[in-house]
Every structure is written in structure tokens, then in C-alpha cells.
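One protein chain is absent from this view; the other protein chains keep their places.
Here is chain A:
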Amino acid sequence: MTPPAGPAADPAAMVTTPATASAARTGSRGSAGASSRAAVPLTPIFVRLKLSLLRNGLKGSSKRKAAYFSSLAFALVVGFFVTLGLALLHGNVHAGTVVVLLAALLALGWAFMPLFFPTGDETLDPSRLVMLPLRPRPLVRALLVSSLVGIGPLFTLCLAVGSVLAVARGAAGAVAAVVAAPLLVLGCVTLARAVATANVRLLSSRKGRDLAILSGLLIAVGGQLVNFGSQRLFQAGGLATLEPVEAVVRWLPPATAIGMVDSASEGAYGVAAAQLALTVAAVVALLWFWERSLTRLMVTPDGSTIAAARPTKDRGAGGVWSLLPAGRTGAAVQRTLRYAVRDPKTKAAWVTALAIGMIIPVFNALQGTGSVYLACFGASMLGMQMYNQFGQDTSAFWMVAQTISNTRDAYVELRARAFALALVTVPFTVLVTVVTAAVIGDWSSFPAATGLSLALLGSMLCTGALASARFPYSIPSDGAFKNVVPGQAGLAWAGIFGGLLVSAVISAPVIVLTIWLNAAEHHDISWIVLPVGVAWGALATWAGLRLSAPTVARKLPEILSAVSKG
């Protein structure tokens, strides 16, 4: 086949893609088209395309415009201060450690960001380009340049400049710094593109979208871990403890770029040269890998849906499931639990609640600041899952609505959902209390704390059922951080906060009893809170389900339309 006179007639880049094949046909047919294409370099087109898409995306929506410009301003301000702060580290003993680790974190962020936070940047989506007569090398060049345009790269550049300013000393250091800052940005962006392209089939498949939704979980749980980790770090003697890590990381590209500046400033030119070579080699290798996966992506058929949808083994009705009661109760419990495992939104909510419900009391206990009663926090986090039950069904709620024809049906449905939650949350609450009590060594408060937690859980189930019936709202199925559709946020927050307040009021008798027993030093009979709490929680749950069932049965069409907006 004769390739057309492309923009860069590089024989090495000659690939028999369907795109080039079609180009060959067009070329032989209308030579005017081909020659005019040859005259236009690809890179400016892509940059212009990116800018147009950005401009058009902002057009017409003042909200989006405000969001974009405020995030731009935020990035610039933060970037400026971070650059300033890093530059002020100049001369500090730990400056090298901080900036090398920062560069590594930055690279890590760039590598994983595309997996969890698809930016929706259409210029970078290879599947949109597959029908165009483009060759890999100029395409990679154009994509690379256009992906350097944006807030992210700008912010990274700020950090890179600040980092090199922090460690650069002397003429050699200055020269190294000038080379290192762009290399770091280039390294980060190339890494992100290479990772994203290699995983594009995953990302565009259902499993990839599920993965993206779990990013909310990553942030919520990761945030807690970082919080406790950094507290630990500062208690344990500060940055000096990180030096061994830094010694390794400065040899890992693209952090090697910063390591190079440090080495050059100290006069270790050999080491600096080696680090520079390593950085450049890494960028070249990433580019090569990116080009290769891009080529493969554009010339092979997409089999990802077949792979992703391969039937799993029969998760049959037998086993543990057969222990569940027959009829609606069993079916609804089973479905609720399956959704907690399989539906990314539900899974993210459950795992966040379980993880934070465990982390807060246990980590506080580990730091010696905790109390067994903090285990209540876990109970209320888990109780929140009872809120907006029907919103969690999305518009599939119609299937439930079709089977509910009276108050009794509605009651059994709600009871089954509460039961499914309790199956997980009751043992978990007891577990959290046990672990917290064991860490603190305060077993005398254990029964009271368990009783209080279960009373709280019961009142959360009660208010959760009521809020589900009265304040249903849609949960969008896409986007990790969108848990309410626009226009229903007020409803959602009112339901949740009102519910939390009412839950506190409902469990007030048990709370007051616990406080009184503690204040009056009646530790010997504080176990009484356990049976009282269990009974109170069960009673509250029953009352909540009873009270909400008539509303559910009466308002099925209204609930359906409220939860179908996502």
C-alpha cells in the first residue's frame, strides 16, 4: 500500500492502520485534499482544538464559567504561594528531602489521576481520532503538546519551579534547574498520558467507569489515613525519618530531575549527569510506550466489552443465601447486599462508612486521645446508609413499585432493607467497640458503649426509613462526587441533617442514662445501658418502619419520579 504524503513522512512511523488505509484511498482519489493536509502541521490544530473545546464548554453556562475561572484563580494563587513557600525552603537542611518527595508524589498523582478522575478531555480520546488519517509519531507529538495546555500542567509547572528554586545553588545548579523544571512537567504529563492510553479500554468499559466512581472512596479514606499519618510523622521526629525514603526516590524518574538539581548544586556532576540521563531515558521510554499503545489501540478491534462482560460463575441461590427467609424479605435482603458489593456508588458509600467508622475511633484510641464511646461514630456513619433507600435503587425503583400494592408490602420492603443493613452494621458496630475497648484497655465501658451505639443505630434506621419515604432524591450513577442531582441538594441535606437531629433526640433517653451513670460514678451498673440500648434501638427501628410504610405505599409514583432524575 502506498501511504499518502503525510505531514511527517517518517518511514518508521508507517503503520498500516485502517486510518492510513482510508487516507491512502482518499489520497488517490482527491489529491488536493492530501496535499493541503500535508501543509498543515498537526500540533497547532490540536492545541487550537483544545482551546476551542474549552471555550465552547464554557459558553452559555455562567455557572461553569465561574467554576472554571475560580479553579484557575485558585490554582494560580495556590501555585504562587506553594512556589514561594518552596523557594523559601532554599538553604533548609531538609529542602532536598521535601522537594524530591514532592516530585515523586506529583508524578504518582499524575499517573493515577486519569484512572480515577477521567477529565473528559476529548482531544485526548484516541477513539475519536481513529477514523482520521493520522500517523502515530506526529499524533503523539500533537497530543503531548495539547495536554500541556491546562490548569493541571500550569500548577505542576509552579511546583516544579518552586522545587528547583529550593535546591538550586551556584551556576551549575541554575543550569540544572532550567533543564529540570520543564523535564519534570514533561515527565508527569507523559506518564499520565501513557498510563491513560494503556488503560483506555479499561476506562471506557463498564469496569473502568466503576473504578472511577470508587475514587470518592479513595479520597475519603485516603484523607483520613493521610491525616493520621501526618500527625504521626510530626510526633515521631519530623522529616528526618523520611531521609532513607528520599535516598531511594531521588533515583526514580521523574523525581530524578529534582535530584539532578540537588546533585549539581553540590558539585556531584557525575551523579547529576546520571540522573539527567535517567530522566530523559524515562521520558523517551514513556513516549515510546505511549506511541506503541496508541498505535495498537487504533488498529485493533475493541474486545474490552467482551472481556469485561465475561459471565461470572453461577452465584447461585444456594449457600448462605438459603438461610434468608423466603419471599419478599429474602429477595430484598439479597438484592440490597448484592448491590452493596456490585454497585460502585453503593459500594463506595458502604466502604467509606465502614472504613471511617473504624478509623476514627480506633486511630484516636491508638493516639491515646480516644474513648470507647467514639465507637458511636461508626454506628451513625453506617446508619446513614438507610437514608434515601429508594434513591439508591435509581429508576429501577419501578420494579419495586410494581410489587407494592399496600402498606403491608411497603412495610415488609422497608423492613427487609433495614434487616440487610443490620446484618452488616450490628456485628460491625460491636467489632469497632471491641477493638476500641481493647486498644484503650477500657473494658468496663464496653457494654455501655455497645448499647449506646446500637440505640443510635436504631434511631438512624428509624429516621432513615422516614426520610426515605418523605425526602427521596436521585443519585446520579456517574461521577464520584455527585451524589445528588442539581435541584435536589436542598432536599437531600434537609433530609439527612433533620434526620441526624431527630435521631439524637430519639436516642436522648439512652444518651442521658449513659451520661448520668458515668457522672454519678455508677460504673458497676453501667452494663444496664446494653440491654436498654438494644431494646431502644429495636423499638425505634420498628416504629420508624411502621410510620414510613403508609407514606411509601401512598406515594409510589411520586417517589419514582423523584428518584428517576439521575
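Convention: a contact is a pair of C-beta atoms (placed from the backbone, for glycine too) under 8 Å apart; a residue touches a chain by one contact, two chains touch by 3 or more; residues count from 1.
The rule is short, and it goes like this: contacts and distances are computed from a predicted model.
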Record-based protein name (UniProt) of the chain missing from this complex, from "histidine kinase", "Glycosyl transferase family 2", "ABC-2 type transport system ATP-binding protein" or "YCF48-related protein"
"ABC-2 type transport system ATP-binding protein"
Can you work out which residue in A:Leu105, A:Ala171, A:Met399 or A:Ala494 touches the chain that's missing from view?
A:Met399
Touch with the missing chain holds, among A:Tyr68, A:Phe289, A:Tyr339 or A:Trp542, for A:Tyr339
Had the left-out chain been drawn, it would touch chain A at residues 29, 206, 305, 308-315, 317, 326-328, 330-332, 334-335, 338-339, 342-343, 393-396, 398-406, 556-558, 560-561, 564
